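Written below as structure tokens is the structure these notes are about.
Only a single protein chain was left out; the remaining protein chains are all shown in position.
Coming up: chain A.
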């Protein structure tokens, strides 16, 4: 991490390019499904105000799926970049350090207890509660100058514990199908979601994004250490609150409707960091767009692969993400040895 790289200007094409990629993948996502839907014709019919089976498929099945791919991916990418800056740890990521699995536990409690039937907002609130607790716990455990390794190990413990609690709740759940649904909560999927899910979580995610994006300048200062950041006039307490709340809102709401999809927040900031010149403030919006693109692409892949039952999204993101995680670990060890 040299000074020259740190100040390298961000290429002007990066954000517009990523934005274009997201739009392209979004429309591809609308066009791909189990049945051949003529996308342009259906869109035209939609604009003429006609309603048919095709417009219904597009509006109520394809659109929520594409929207959630975009929203959840952006939330995970953004939260990953923010946590890496916050914990000053390149391996920090909602999935790896247990935030997603804690969020899944909270959502599982709200969903299978039946509370969310009468009070739908309980589902994202459960997710947010779980995510908030885990980020807070990590922050307390990791303390001021925690080593990379201790945060990851704390994450391993939080992950294992919340996965066990999730499994416990599902096995006690009164609905006989519940126990089999752990794979959704641990691996994540966007299949058969509806616009109701989108409406439920989109405003919450947007709020979380605002909090995280507003932390950019603070994160930039934090790269110089907490004391320097404080001397630059950054209110560290307020910054931490924004980051913890923003992460909890974005990740908690995302996991509540899609399950815990891992590694998106790890892969995307890692790939984009060299391009933005190591500055968290620039990395945040780029990671949000990159996360949306990655998840939309992964969700396209699971629909195109000829598997019997559809593959869970977390399988794809882990296949891509876990090798990158190992690579990062290897590089960190080398840097520490030098």
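In the analysis below, a contact is a pair of C-beta atoms (placed from the backbone, for glycine too) under 8 Å apart; a residue touches a chain by one contact, two chains touch by 3 or more; residues count from 1.
Definition applied: contacts and distances are computed from a predicted model.
According to its UniProt record, the chain left out of view corresponds to "ABC transporter substrate-binding protein" among "CotJB protein", "Heme exporter protein B", "ABC transporter substrate-binding protein" or "Gluconate 2-dehydrogenase subunit 3 family protein".
When the whole complex is considered, the residue among A:12, A:35, A:304 or A:337 that touches the unshown chain is A:35. When the omitted chain is restored, the residue from A:22, A:61 or A:293 that touches it is A:61.
Residue A:112 is the one among A:112, A:209, A:263 or A:325 that touches the chain missing from this view.
Taking the complete complex into account, A:195 is the one of A:39, A:153 or A:195 that touches the chain left out.
Residue positions on chain A in contact with the hidden chain: 33-35, 53, 56-57, 60-62, 111-112, 114, 116-117, 173-178, 180-181, 184, 191-192, 194-196, 308-310, in rising order.
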